[in-house]
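A single protein chain has been omitted; all remaining protein chains appear in their positions.
Letters A and B name the chains as they come in the text, with residue numbers starting at 1 for each one.
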Amino acid sequence: MLSSLFSSQRRLRKAQIPALAQVTPSPLHQAWTALRRNRLAMFCLMLLVVMGLWCIFGPMFSPWRDEATDALMINKAPNDQHWLGTDFLGRDIYTRLLLAGRISLIIGLLTMLLSVTLGYLLGALSGYAGGMTDKIVMRFADLMMTIPSLPLLIVMGAMLSELDFSPDSRVYMVIIMLSLLEAPKLARLVRGQILSLRERDFMLATQVLGLSSRRRIFGHLLPNTVPILVVMATMAVANAILSESALSYLGLGVVPPMASWGNMMDAANSLIDFQRRPWLWMPPGIAIFLTVVAINVLGDGLRDALDPKMKRG
Amino acid sequence: MRNFILRRLLQTIPMLFLASLLIFMLFALTPGDFIDGNVTLTAQRAAELKALYGLDQPVLTRYLRWLGQLLHGNLGFSLQYQMPVSQLLNQYIWNSFLLAVISMVLYWGIALAVGIVSALKPYSLFDHVVSVVIFAAMSFPTFFLCLLLIKWFAVDLHWLPVGGMTNTGSEATGWAWAMQVGAHLILPVVALVMLQAGSLTRYFRASMLDVVSMDFIRTARAKGLRERTVIFKHALRNALLPLITLLGFELPALFSGALITEKVFNWPGAGHIHIDSLAARDYPVLMGFTLFLAVLTILGNLIADVLYAWADPRIRVKS
Partner (left out) sequence: MSQPLVRFNQLSLSFASEQGRVRAVQDVSFDVMPGQTVGIVGESGCGKSVTAMSLMGLLPPQAARIDGGEILFEGQNLLALRPSRMADLRGNQLAMIFQEPMSALNPVLTIGEQLVEPLIRHLGDSPKAAWTKATALLSEVGLARADSLMNSYPHQLSGGMLQRVMIAMALSCKPKLLIADEPTTALDVTVQAQILTLLREQAQRQQMALMLITHDLGVIAQMADHVVVMYAGKIVEQGPTADVLRNPLHPYTQGLIASRPVPGERRRRLYSIPGQVPDLAALPPYCAFTERCARATDRCREGIPLLAGNTRQAACFFSGLAQSELTAVPQPEPQQ
């Protein structure tokens, strides 16, 4: 059923008639080619992949373990042994940065997956079903959006501390919280898209052709939502990373000893560390910044590539 | 038009009730409260205090009592500050307002100016530089940007004060006070403007680009109108339409206080109170304030819809 989203018929026909392969690339393929031509976006994609791999595999190559505290080496500036210096427990900042990256990036990705799945399902259901279902779902989404999100997140974060979750399970809770907050906005977007697509002539044509509901939804309607889905997903990752870092900075998201880029910046709260030891809090901030910039640029490039309307001239 | 407004107002009432319910439940169901935060109390004393403040009643009763108070205009009583919530908010909210309104004027102004120029010369050098700057500005985590600004301009260069709204221990009044506040305003305003000007500019630029390629702009040019007239009278009015709804949504932001910015800059605003109340679990304040913001959001939505209907004749004039 999933393959029908990408039209296996087309692939079958292409296999049978080689000439067809040159003449008609699918819209997704066209978008990919367009994206490839956008050098800046491709650079950002590479950057993100490299960062991800570095965070995952980097710590394995570092001589320092996260738990390796060293009372003699506390608060040292960057040097040969510790590329980014050490913190108040003598832990190597560089390794910590990479480990924190794992957490922050994973939270970003998983939040995106969860919120996009939830938002998409809700929005699509709402948009296609219409009527009472639509009204209820949208009222609920509106309600969620009425309450300012950062305070709500902070409250939920405080609740987590109150309920005394272990640092590990906190990560999952953070993911769930962030997803629950993002999903209504995404649902609205998807619903809007579905509503406008439903009225288009090509959907009328599918009705006239007498296609089954299943074919109409999965073969025609939903594939047209892929562009907005892709763009939404990239934005969701960026948002998630920023939100998680803010929460963790306030001490309400990921808590030590587990490192995330946000809570590593908590060092800035002490005046001495802030003034004299920038290596403690600047690298995580820069890491977040680079990641989010790359995602934003990539997202913009994706939007350009997927937009069928001519952007230039 | 009046019917439209009335209808929308009626629709908001159930939303308000639902929002109040949601907010109350959220805070009431959180384990622990202000009394629990005070470890010096004996269990008996704690129980007495809770009974005094009605915190031992069942949830529904508390909700209804709270709702009743609300309808009388009473937002609650702060346990931490020992004063009515409305009074507490009134003390701090205007500081946030000052910060927000100055930033807003600046970043809307910048967004409009840059957006217009960018759209008039798309893909030019200016446009590309602007895009880069925008992406960079949008991608900073709020607190990181604030920290950087403080480090560079306040701590390292000593050009501007580190935080707060006035110099510590200052008793200045009148003009001297205004000068101090002005100096303290600069960095937080810069942070807020940097963070928000970007997305607004992109939005506006996209809208302008859309409008400038439309048929009626070609007609306006074909009439021989000056380019200035074509852009400012014909293009701008249409390009601003989608932004009008955004203006309505700015209403809650004017009073909510930029939570993180205020915390990092130690700005005595509503956001600061918010975070403090959270740490102390002073729920009356939290509930009252959150509800206040929810009301502003709903109101802002309403204003956005009304403004849009007023500005766009296609919606306003139903033939």
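As a working rule, a contact is a pair of C-beta atoms (placed from the backbone, for glycine too) under 8 Å apart; a residue touches a chain by one contact, two chains touch by 3 or more.
Remember, it's a predicted structure, so these values are computed and weren't measured experimentally.
Only one residue in the set B:70, B:111, B:147 or B:220 touches the chain that does not appear here, and it is B:220.
Contact between chain B and the absent chain runs through residues 214-216, 218-227, 229, 234, 237-238, 241, 311-314, 317, 319.
As a working rule, only the chains that are shown with their structure count from here on.
Averaged C-alpha coordinates put the centre of chain A at 25 Å from the centre of chain B.
Chain contact summary for the complex, chain B toward chain A: residues 15, 18-19, 22-23, 26-27, 30-32, 123, 135-136, 138-144, 147-148, 150-151, 155, 252, 256, 259-260, 263, 274-275, 278, 281, 286, 290, 293-294, 297-298. The touching residues of chain A, counted against chain B in their complex, run 139, 142-143, 145-148, 150-152, 154-155, 158-159, 162-163, 238, 242, 245-246, 249-250, 262, 265, 268, 274-275, 278, 281-282, 285, 288-289, 292-293, 295-297, 300, 312.
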